[in-house]
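Removed: one protein chain of the complex. Kept in place: all other protein chains.
Moving on to chain A:
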Amino acid sequence: MNKNALDFAIKYGFLILLGGLALFFSLYASGFASPRSAVFILQSVAITGILALGVTCTLVVGGFDLSIGSVATSALMLSAYTMVILEQSAFVAVAVCLLMGALVGLVNGLLIVKMRVPDLLATLGMMFLLIGLQRIPTQGNSIATGMSLEDGSVAEGTFSAAFLWLGRHRFDLFLDRLVPVPVVVFLLIALLIWLFLGYTRHGRLMYAIGSNERAAGLVGTNVHRYKIVAYMISGMLASVGGILLAARLGRGDIASGNNLLLDSVAAALIGFAVLGAARPNAFGTAAGALFVGILLQGLTMMNAPYYMQDFVKGAVLVAALVFTFYLSSRRGGRRTA
């Protein structure tokens, strides 16, 4: 393979594959190529995508956030608890969840920069802690209106209509009731994170920290503050994901969201391979999430069994990582030679 072909393959290979996949399913899976199906795919990746954008921010500063899945499920339980048991409004529920996400991010960040706990271990510990914590207030039960409480009374609160709107409302776009709110939120957040990481000085400094932390510090960057902010963004986006999940389910389901962590980390890592970036980036993350969504939707429509899903996701991830690290290193080697 000559140099130009290799460069082209690294840069556009993944997007071409994405397009090819879409074309393939359009031809062979009937009903795949329709607006409803496209929206369904977007809806299926919206929540993982939001979490993945958060973890992308921590990857940019050279960190990693394993606690996102548990932050999301905590937000799911917390919003249900606030509305159903404390009988608060949708606004309070959302605010409390965002605050919780920011606080978890702050604690993660402080553990990492002040206590010098390695990022993987700090966020692993936080994940464990949150998985346990979210079960304590309800003795491990799911939360729904009418459930009986410890003191013998019955939970009277309900998920307010405004809150459910977040998960269930669909905007009209050409067709009636086409685009669900979570998809809009996902696209908006993707746009914001893309602008923030790629086009602001804060994003540029975060990439500098991820590339050479010492050098970034020695030019006067407040490395600690940026790292903490990255974890806080990650925590808040994870709780946004949790809120949307709660709004879709309409109950505080203790068993939901088990796959969130792995799926979103996979999307962020697949994103490395998009456009040959070989580093975390918001566009890649969104494309990575979409790639997994298209693949699963297509396979499902072609009657592939559900238990193949994780295997397929894993295979895509491994392929993307090879793409990123092996091919890019070969290109790097040629460039300096």
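Throughout what follows, a residue touches a chain if its C-beta (ideal position, glycine included) is under 8 Å from a C-beta of that chain, and two chains touch if they have at least 3 such contacts; residues count from 1.
Going forward, contacts and distances are computed from a predicted model.
The subunit not displayed here is recorded in UniProt as "Galactose/methyl galactoside import ATP-binding protein MglA", chosen from "Aldehyde dehydrogenase (NAD+)", "Galactose/methyl galactoside import ATP-binding protein MglA", "Sarcosine oxidase, delta subunit family" or "Putative circularly permuted ATP-grasp superfamily protein". Listed residues A:S34, A:S89, A:N141 or A:N222: the one in touch with the omitted chain is A:N222. Listed residues A:R36, A:K114 or A:H202: the one in touch with the omitted chain is A:H202.
Annotation for chain A: contacts to the undisplayed chain at residues 195, 199-202, 204-205, 207-208, 210-212, 214-222, 279, 332, 335-336.
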